[in-house]
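Left out: one protein chain. Kept in place: all the others.
Our next item is subunit A:
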Amino acid sequence: MATQHSRAAARFMIAPSVIVLLLWMAVPLALTLYFSFLRYNLLMPGENPFVGWENYSYFLTDPAFQTAIVNTLILVLGVLFITVLGGIGLAVLLDQPMWGTGIVRIMVISPFFVMPTVSALVWKNMFMNPVNGLFAFLAGTFGMAPFDFLTQAPLASIVGIVSWQWLPFATLILLTAMQSLDSEQLEAAEMDGASAWSRFWYIKLPHLARAITVVVLIQTIFLLSIFAEILVTTNGGPGTASTNLTYLVYAESLLRFDVGTGSAGGVVAIILANIVAIFLMRMIGKNLDA
């Protein structure tokens, strides 16, 4: 039983974490909000007058913003589509009896541990390069003209690279969930003559539902903030063809040094992320009670 004494000690032990996180949250957040209402450009020193919603109207009506929102959605949804479907398929497959499960698993999860700048550069140069890349060689052996992935289909190429990085995550989580499925239930269904497909559709898939939701939500949080992959492959281009919201805010703030507009963009990004976060928090919170 917790006593008065141990409660005080507990509070004392929790305090450092809470205080540093509170500072980390509150200070920059308040500053972002504050800057977003100022005309503030690092290249133009001097006064930073209060300009109300000007930065927001500038940011939100910038054609690049609409492109960035669409690109962000394509990036998130595209990667989710590929990794969730692929992850379910791989989880079902790896759950089957086979030789060398351990090595197969290690190979499948490996891309997750490759740092984003390395995977992006390896794909960009050694695979997607239209002259020296492996894909160009493969196209050549089939008599096709090489395809300049990052110029002609920049966003799709980035979706591909990011999917390669996140497929292992989806697979690993769904496989873990799959292995907690009671095998007797499956065997009973098989005895009753259920086909492989109906066993998948009526037993395995419903069992995975929760894990799929977790994968979707967690990946969305990370995918909204994709940055390094874009920076080293396309720099958001050509034009703004592969600029997502994160990259646009980065460009406003640290390339054009427009602190005011960049901050307004940051606030927009926070609001969007929060919409996803609310659902994720609910899922995890429920689990905490269990």
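In this text, a contact is a pair of C-beta atoms (placed from the backbone, for glycine too) under 8 Å apart; a residue touches a chain by one contact, two chains touch by 3 or more; residues count from 1.
Definition applied: contacts and distances are computed from a predicted model.
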{"item": "Chain left out of the displayed complex - its UniProt protein name, from \"succinate dehydrogenase\", \"Sorbitol/mannitol transport system permease protein\", \"Ketosynthase family 3 (KS3) domain-containing protein\" or \"Anti-sigma factor\"", "value": "\"Sorbitol/mannitol transport system permease protein\""}
{"item": "Given A:F37, A:F127 or A:F149, the one touching the chain that is not displayed", "value": "A:F127"}
{"item": "Residues of subunit A in contact with the chain not shown", "value": "2, 6-7, 9-11, 13-14, 16-18, 20-21, 24-25, 27-29, 31-32, 35, 90, 93-94, 96-100, 103-119, 121-127, 132, 134, 137, 140-141, 164, 167-169, 172-173, 176-177, 183, 187, 210-211, 214, 218, 221, 224-225, 227-228, 231-233, 245-246, 249-250, 253-254, 259, 262-263, 265-267, 269-270, 272-274, 276-277, 280-281, 283-285, 287-289"}
